[in-house]
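Dropping the structure in here first, questions after.
One chain of protein is taken out of this complex; the other chains stay put.
When the chains are written out, they are named A and B in that same order, and each has its own residue count from 1.
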Amino acid sequence: MSTRIFGSGIKRREDPRLITGEARYTDDIKLPGVLHMAVVRSPYAHANIVSIDSSAAEAMDGVVAVYTGDDLEGLAGLPTAWLIPDSDLKTPEHPALAKGKARYVGDGVAIVLAGDRYQAQDAADAVVVEYEELPAVIDPEEAAQEGAPLIHDDVEGNIAFKWAPFDKEASDAVFEAADVVVSERILQQRLLPTAMEPRSAMAQYNPATAELTLWCTSQNPHIHRFIISAVTGLNENKVRVIAPEVGGGFGSKIPCYPDEALVSWAAMQLGVPVKWTETRSENYLITIHGRDHVQHVDMAASSDGKILGVRATVYAGMGGYLSTAAPGIPTILHGLLYVGPYTIDSVYCESIGVMTNGTPTDAYRGAGRPEATFLLERMIDNVAKKIGMDPAEVRRKNLIPAFEDGYDVAAGLTYDSGDYPVAFEKALGMAGYGEFRRQQKSAAAQGRYLGIGVTAYTEMCGLGPSQVAGAVGFQGGLWESATVRVTPTGKVQALIGASPHGQGSETTLAQIIADELGFAVDDIEVIHGDTTETPMGWGTYGSRTTPVTGAALAKASQKLKEKAKTLAAHLMEASEDDIEYADGSFSVKGSPDQTQSIQDVALMAHLAWNMPEGMDPGFEESQFYDPPNFVFPFGTHIAIVEVDSETGEIELQRYIAVDDCGPQINPEIVAGQIHGGVVQGIAQALCEGVIYDENGQLLTGTMMDYCMPKADMFPNFELGETVTPSPHHPVGVKGVGETGTIASTPTVYNAVLDALAPLGVEQIDMPLTSAKVWQAIQDANGGGS
Amino acid sequence: MQVAITVNGVVHERDVDPRTLLVHFLREELDLTGTKIGCDTSQCGACTVQLDGKVLKSCTLLAVQADGAEVTTIEGLAENGEHHPMQTAFWENHGLQCGYCTPGMIMASAAFVRDNPGASEGEIRHYLEGNICRCTGYHNIVKAVKQVADAAAGA
Partner (left out) sequence: MWPNKFDYVRAGSVDEALASAAGGGKFLAGGHSLLPAMKLRLDSPEQLIDIGRIPELQGISANGGLTIGAGTTHDAIASSADVQAMCSALASACGQVGDQGVRNFGTLGGNIAHADPASDPPTVLVACGATINIQGADGKRSVGAEDFFIDLFETALDDGELITSVSLPNCSDCQCAYVKFPHPASRYAIVGVAVCLKMDGDTCAQADVAVGGATVKAVKCADAEAALAGTTLDEAALNAAAEAVKADIAEDLIGDIAYPESYRQQMAGVFLKRAIAAAQG
């Protein structure tokens, strides 16, 4: 029997071009005669724009044009595309260049078009803008208070929405009756997504055909086409969006930004191609930030450790404008996850979206779900402490028992499948949990502070059924489509609407097709990222490409296999019932010599010399796939840390991750997703965090100050797995792109607080920098030592 | 100003504005776009090349400073059409995802292992402080570099 390609950790098919420098990302693409765009950006977080004098800039070498917000005739403002129902949502206008007022540092005020980047930046520096500075507000809870500076005239009290879909009275009753209630104010600090490739966009307009081509760093070129068409007024079939090689996104390349609209508009105005690429400093100012919640959280429990309810009031910072999907993040993707993997019967969430003078926020890896998992896991440790029970034991006591096909939870979701206890015990076994607790005690006797954190999680991904998308106000569908096209010589082109940008989908998706149809993986090309070449799709985010696009491809492949079987039977003059299939070859039962390979069949289908009655020629199938439910991967992560009480430094000694994403198509790629996600989540706990000053100036504006995780901060990770297929997915797979980020932040945070417990430290705002940890130790000791 | 810079074995003579950074010279003048730009502050290492065999962040050197020097970029690392062992190791060990940091990672790691065959995992992790990756969590990058370091020590 041959080795099955599904489940094999084969080398990635995208790598040869990436390891040799031959891949072309947006900024690598050159067009003759291209102009470079530089953006004049507000240096103030909140300011009236009094006047703009571009005369000096216009006179400079190489400068072709300077435009301000008032010049952008025919360019509509950027839309918000997730309109949460029943939340009194306000969607303030978001012009591509600020008009009258700038609302965050980096808000675009004017653009300069010049012959090269250096000239464009020189001229942008020479544009003189007179501002009248206004008071600014950054903290979302402060911004929601009476008397806070008003950011948009049409957003009263800066409240963009209030979402509270659960029964408050029922929740209150649970809390009143509970033995134990623990409370904490949790700060989910702002994070900078920091895809290593900065954003870039280049537009070319052909006036003769009225066609616009936009190359841009996008996770969802079809959504970009939709929005660019809407803001420029061009017909959608005259807009082509190409996402070439894309260097990571983590959510930050989902939104359609002013910059992409501006290069498109400028290319249309000037009739020459226009390119813009952000610098990292610009990226930190203008590309969306993640998280930014102030949460007031309570958990109710019985004195023997049964969790009875969770409730939270969340102030979610939206920044100066509502980004494309922003309202959906702290609501649908957050509050619906308050049950986690536990038997919690009562949940309540009030999420208040607040305009601030920060950079707009939007989806960042995990998007709402890490913020939910963190609060659950933090509060469980608080409950454990309060009732004097081991935190692992509290979790064990509350885990939902194994289920194979559907489990309804109090937050309104139906989980697809799960066996949380098995993953949980496996992780505890790998960590040697009991033994560690003994070591911890003996270390404490020597004045060493070791700690352990355990997180059980489940998350909702593979977004999602379109009907649900509509019900929750998402202004799009959440299906995917794919075409499997076999050439006459038996080579495969798989065209997908999703747009992977580092996930390895060209490999995993090819493995699905290879497994279904018997083609060699090397004979399958997965084609994506071009709205003209590929069928419609909603994009790569929410850990959805493998589950949703993968399902579309599996089903298209299955349809082709059926056609091939019928044609093979016809060609071999056998009954279809007698046809057997193995490894890409059809044979007649009892006559093993008589075979037709899938390639033979493909050729005959193209030639169409001898087709069965009623069968159309060609060998190609398309499939739209709208999932019937989300998928719910799960697992347990454990961290072991040591805190240096002299300095507050944290050493991460071990990290164990047991994840279940259903059957793994390519275990190496799955592991890579977990490694990367885990580091991103740990970095939130330990070192990453945006800092603004009181005027809204970004103090973490470069990698000198914003702490990106580095290789020497981490041990090798210890990974384990369990396999629980999704019952509703054609090949059982779940997503895995966000699990690491979702699980790891509370895991490491709780480990550190566990280590600090003997010192009396109960809470520290993230990130847990050495200075904050040290200060917390001093404060707990009453300032002395 | 007139410069002559040898890149991947070929001498390129150009008249450049003195403020041209070497990375822009490579990317814009020579269209060698394998070398990337990921930050403004010499932190991320996406622009790493080798200059006269030494690891360099090409965003932190003027092209005029490289006049007369020999530069190797990711496009010039393979020899006789064969991947450099570090390229092979990154591929075999899944040491990359989006690929953007990869050219710099490979250029830096190749020089490191050349100078430090048999390097330990800890030394590799410490050395990589000058190269930032957002996708891989470094786990498989370290594995790839270790594989080459071990092979170099055994040879």
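Keep in mind that, in the parts below, contacts are C-beta pairs under 8 Å (C-beta built on N, C-alpha and C of every residue); 3 or more make two chains touch, one makes a residue touch a chain.
Because the structure is predicted, anything quoted here is derived from the model rather than measured.
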Candidate in contact with the missing chain, chosen from B:Val7, B:Leu26, B:Leu56 or B:Ala110: B:Leu56
Candidates B:Leu26, B:Val71, B:Ala89 or B:Ala108 - the one touching the absent chain: B:Ala108
Given A:Val50, A:Leu699 or A:Val723, the one touching the chain that is not displayed: A:Leu699
Residue ranges of chain B at the interface with the undisplayed chain: 1, 17-19, 21, 24, 40-43, 45, 48, 51, 54-57, 59-62, 64-65, 108, 111-112, 127, 129-131
Absent chain, residues of chain A that touch it: 117-118, 121-122, 125, 279, 281, 646-647, 687, 691, 693, 699, 702-708, 710, 713, 769-771, 774-775
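Here is the rule we go by: only the chains that are shown with their structure count from here on.
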Chain centre separation (chain A, chain B; CA means) in Å: 29
Sites on chain A touched by chain B in the complex: 9, 11-12, 14-25, 27-28, 30, 116-118, 194-198, 245-248, 250, 279-281, 501-504, 668-669, 671-672, 674-680, 702-704, 708, 710-712, 714, 716-717, 740
Contact footprint of chain A on chain B as seen in their complex: 17, 19, 24, 27-28, 31-41, 43-44, 46, 73-75, 77-78, 83, 87, 90-92, 94, 96-103, 106, 121-122, 124-126, 128-129, 131-142
